[in-house]
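Removed: one protein chain of the complex. Kept in place: all other protein chains.
Moving on, here comes chain A:
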Amino acid sequence: MAVNARDIRRRIKSVKNTQQITKAMKMVAAAKLRRAQERVEQARPYAAKLEEVIGSIASAAGSSNHPMLVKRPVKKTGYVIISSDRGLAGGYNSQIIRALVNEVRGKDKNSYAIFAIGRKARDFFKRRNYPLVGEVTGLSDSPTYADVKDLSSQVVKFFQEGVYDEVFLLYNEFISPLTQIPKSRKLLPLEDIGANVKKPAPGQFTAKYDYEPSEEAVLDNLLPKFAETLIFSALLEGKASEFGAKMTAMGAATDNAGEMINKYTLELNRARQAAITTQITEIVGGAAALE
């Protein structure tokens, strides 16, 4: 415990500086969070529309035996994990990384492979010699579809070629700025696609589509696109979660700094008071000695 008033003043100043920084980071994160949420909203129509069309083709054409829709014996699993590039976001990265570590615990290193989005996950799995096969880092705060296109089409291609028999997507689901839950979702095969699409009531007129060039060709084209879109939406949601987590973490840091400042101010006042008391005693003592 510092009793020296000057030391305490110095410490208060330093904590105040830190508080200013965390406060600014909190406000930046809040602004970015709003933008990220907007982007999640804007991306929704595309995915919904795609699912609707695929659902209607798959159910109408009975072509649900397309290789991308069918479950097959699992020899090798792919994991796509979405983390952030930078820290200072509370448990954002550690909880999603832990989720994946738990998932693959005890598994043979040849039976799975990891695709990492974000520097944090990449560094973690690289340093610990996990089978890391793909990575994307240095994404902007509002990533574009093109940013992850390479990785996602690679994942889809590996699945189509049978390198992986199933692919999971791990990301932080955005519940609220305060809560993000790590989520593992099966990306491929696309088993329950179209399940959310409501079937037309019997007897109701339903349009029979013409397909150009053919049903199979259209489905071949759309299914990989849908899988890629799922990765992109997860990325956008991950970004929203990241800023939510960051905002919460920085808010807590700001509060803690405030508490520390209060504590130090109290200490400072006590130290000052003690010094004054000592001085008075000394003066009184000195005066008494003169009499």
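We take it that a residue touches a chain if its C-beta (ideal position, glycine included) is under 8 Å from a C-beta of that chain, and two chains touch if they have at least 3 such contacts; residues count from 1.
Basically, contacts and distances are computed from a predicted model.
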"Allophanate hydrolase", "ATP synthase epsilon chain", "Sulfate transport system permease protein CysT" or "Amino acid ABC transporter ATP-binding protein" - which is the UniProt name of the missing chain: "ATP synthase epsilon chain"
Full-complex contact with the absent chain, from A:5, A:43 or A:163: A:43
Those residues of chain A which, in the complete complex, touch the missing chain: 39, 42-43, 45-47, 49-50, 53, 57, 144-146, 149, 207-213, 217-218, 221-222, 225, 229, 232-233
